[in-house]
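Only a single protein chain was left out; the remaining protein chains are all shown in position.
So, subunit A:
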Amino acid sequence: MTRTVTAALGRLGRVRRDALRAECAPLAELDDVELGARLLADTPTHEHRDPALLRHWAETATGFGTRLRSRCAAAEPRVVERPGGIDRLLLARYVSRPTPTVELFTDTLALGEELVDLLGWRDWYAEGALRATALAHEDAHRLLHGDAALRRALRERLGHTALRVGRFRITGHVAGSEELAAHGYAAARTGLGRSPLLLTAALASAIRALVRN
């Protein structure tokens, strides 16, 4: 498997590989909160929001995920490994029906591992950590999906007011916050040095480079 992927990034010429490194370097300069804020900014419903508010939300939601405890869930999901993630721009997927299943896209994971080497990011993302991160990420979705109180806690923490009439106040849902919580949870569980969002962004660049090739 690793061999085919070496072939994947190896297919890029030296010039293109340098270009990819140059494209990813500025990403690494961004702090993790900014990466989270960018994810929110790209999520519909946040088009016009103040960047400072988005940063605040990104930090809060990620932090919520970091402190999230894994509970003894009723049943562990089935894990399926399959190729075909690069074509669909997917790294992992959780479906709750018919049976709760986590799909891991092996080609994307392998490309991620190789990309970490290419970019010299091993200090942040240990060998094999990406797979564990993906499992933990989807695990967080499963935790949140099955626990309304947990979701309410996240909403309260973010404190976005959707409606206020006098003292009466309804906290609104912040689209994208669960995704950030899942990344925060996964990063903490697997001990990553940087947010999984950094590697996600770099992977998107790498796939664009492969397509251009």
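Rule of thumb we're sticking to: a residue touches a chain if its C-beta (ideal position, glycine included) is under 8 Å from a C-beta of that chain, and two chains touch if they have at least 3 such contacts; residues count from 1.
Here is the rule we use: contacts and distances are computed from a predicted model.
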{"item": "Chain not present in the shown complex, as UniProt names it (candidates \"Sarcosine oxidase subunit delta\", \"Tripartite ATP-independent transporter DctM subunit\", \"High-affinity zinc uptake system protein ZnuA\" or \"2-oxoglutarate synthase subunit KorA\")", "value": "\"Tripartite ATP-independent transporter DctM subunit\""}
{"item": "Touching residue (missing chain; options A:Ala25, A:Val80 or A:Ile170)", "value": "A:Ile170"}
{"item": "Where the missing chain touches subunit A, by residue", "value": "38-39, 41-45, 47-48, 89-98, 108, 134, 137-138, 141, 144-145, 151, 154-155, 160, 162-163, 170, 172-173, 175-176, 178-179, 182, 196, 200, 203-204, 207"}
